[in-house]
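Here's the structure we're looking at; comments come further down.
The complex appears here without one of its protein chains, the remainder shown in place.
Our next item is subunit A:
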Amino acid sequence: MGGGAAMSAGTFAKRPLLSRHLLDKAAVWIVLFILLIAAGFVSEAFLKLNYLGNLVRQAAPIGITAVGVTFVMILRGVDLSVGAIVSMSAVICALVMDGKAENLWLAIGVTCATGSLIGLANGLLIAYGRVSSFILTLGMSIVVYGLVQMGTGGTARGIVSPGFREFLNDRIGNVVPTLAICFVIAVVVGIFVQSQTRFGRNVYLVGANPEAARLAGIPAIQTTVIAYCFSGLFAGLGGIALLARTGVSGTNPGAGMEFDVLAAVILGGTTFAGGRGGVGSTFAGVLVLFIALNLANVAGLPFAAQLTIKGIIIIAASAAHAWIGRSGGDRTE
């Protein structure tokens, strides 16, 4: 269209380099960068590849779990059952492995399936029952903890397959830990799903405005169910990663992990407002959280103080994103 072409130069004009909108997306990366520099000042070791690789490795269980939770949070939901699912997955995985190499893949399959199943239950109850995701997943977390206690009888059971720990705790090329790579793969998969698939788009649409999504014919129930399933699946994988790191399942290794996951996701900018943030930002959020805790550790702060720091991070991050979001973009006219 001739008229349109003539208009085009003016219609999409240049804009300032760092708008509030961009700031919202970049905030967590800026914080990460600053933290890394600060960490470098504290100790040069921080900036070594070895240390960074180790950091990502440490973060893998929480990070992998956070990938799934990000989808739920974009949808305006929350999944507090992931800590319990991680615990359950570590226990089930170790039990099925039973110390035998041939059980390895079966164990991984069973673990992923149970994680997804619990996510499916979460999703169905939330989508059809219209229950608050906060209450429902909190309840589900207690149910799952209870089941794990019943199943283990309160003591650590199960033995991991030989080679399982060795492989995942190895370093590829003697530098990059395998677990770190698993985390990165989970993030890449998450980013792909979020940006390249119908499901990922539906998550953003329903999260941004459920009513508008309904008018646009987006299947909200299906999207919700799949998102919680996804969250359960990734929590299952997070449990396997945790098992690989620690080697023993314990009875409740994922206790309280949901809050670390929540902190990381919110840090990344996937707030309860819905339709914002994403897996990439969550990745940065996980790293920020771990570097901050590591710094606190190096500074010699006791565990209790570290907990407080974690809490403050959640509060500060959600406040900051709310502030950026409120003043960002919206015009007065």
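As a working rule, a contact is a pair of C-beta atoms (placed from the backbone, for glycine too) under 8 Å apart; a residue touches a chain by one contact, two chains touch by 3 or more; residues count from 1.
We adopt the following convention: contacts and distances are computed from a predicted model.
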{"item": "Choices \"Cell division protein FtsX\", \"Succinate dehydrogenase cytochrome b subunit\", \"Phosphate transport system permease protein\" or \"Sugar ABC transporter ATP-binding protein\" - which one is the UniProt name of the chain not shown", "value": "\"Sugar ABC transporter ATP-binding protein\""}
{"item": "Residue among A:Ala208, A:Val248 or A:Ile309 touching the omitted chain", "value": "A:Ala208"}
{"item": "Hidden partner interface residues of subunit A, rising order", "value": "1, 3-5, 7-8, 11-16, 19-21, 195-199, 201-202, 204-205, 208-209, 211-219, 273-276, 325, 328-333"}
